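All protein chains of the complex are present and in place, except for one that has been dropped.
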């Protein structure tokens, strides 16, 4: 495999200032610097050129997986991570590297003006190197994006079903909308944790707002009821619609030992009775 | 899928079951596994490591921290050179036991993990590989 010649590496170093300027122009032209602070871009482009020069100087290898490229890789990983967090898209992020191609190619053309064979070879090598670094940036950008999305999904799940305290010792989980297995799991786990945190003896799961349940969700519900009992608290399910009752019976799920009430008010009345609380009208 | 780190842990006597649980707990924590998933995995380890000691006459647990589609996970293989399981279908039935237990070891462990693979033959030992993604 041909490698980058010392002449090329030297040229990159000698023309650092020009390269930086042209690179910044090219970044601005592609719109890749939108939403970014000018100082940040200046600092990042400068740092990258330094790292690139160091890595080329030290390793003499363009294999970016090589240890000598670790610093450069780390820099790009941090860069794409920060870009993902501020909501830049993958194209804008990748442009950071790819926008450097134009200025570098122009530079090589000037350096090897009289040496066609070497020019082609060196262009190819530089192109391979920058493509590799660009791909690495996109890969890590993707990873960061996915981490952001995953976190947001989890936050949404928890937000979508709040556990509320109805009375001292009574928690309620009003569930609304279609339940999928993952959502059920997350909210049930947060209910169990709240039971421990608040020392509540009774938990009411209200499913009035749930149109239907599938086998998996029904099983999750029953498992939750059992888990709550194992922890030493009681569970009441309220608002079971006829369709859901049919599903449960149809599936042959055993509801023995599970207390159900027609609506949340009845469930609360039962909970208060169990706690020995009397509610009466003031005369 | 790629492997970040791996190793082997002996599962020869009862105390090794406790040590295996503690090792896997640490690995799962390093993967950033949620408490519930971690608890399920550690419980599965307890069941399988006990099987290795009690029925397999002792063996080993190979462990590896793995990654697939950007998700880290823990993969474990419990292997012994014991008598093996003569009737696999029976052994994988809830409530069946050969050792006076409740018969929840194998089937229970299977329900607690994401991936479960069992290789066994009479006289040729048993190999159970489990994976739990974080």
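Here the chain labels run A and B in written order, and each chain numbers its own residues starting at 1.
Note that in this section contacts are C-beta pairs under 8 Å (C-beta built on N, C-alpha and C of every residue); 3 or more make two chains touch, one makes a residue touch a chain.
One rule holds in what follows: contacts and distances are computed from a predicted model.
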Out of "Cytochrome c-type biogenesis protein", "ATP-binding cassette domain-containing protein", "STAS domain-containing protein" or "Ubiquinone biosynthesis protein UbiU", flag the one the UniProt entry gives for the chain missing from this complex. "STAS domain-containing protein"
Hey, which of A:6, A:149, A:164 or A:196 is the one touching the hidden chain? A:196
Absent-chain interface as seen on chain B, which is shown: 14-15, 17-18, 21-22, 25, 35-36, 38-40, 42-43, 46-47, 50, 94, 101-102, 104-105, 107-108, 111-112
Positions on chain A where the hidden chain makes contact: 189, 192-193, 195-196, 199, 201, 223, 226-233
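Quick note on the criterion: only the chains that are shown with their structure count from here on.
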Just the number, please: Cα centre separation of chain A and chain B in whole Å. 30
Residues of chain B that touch chain A when the two form their complex: 36, 70
Of chain A, residues touching chain B in the complex: 143, 146, 189
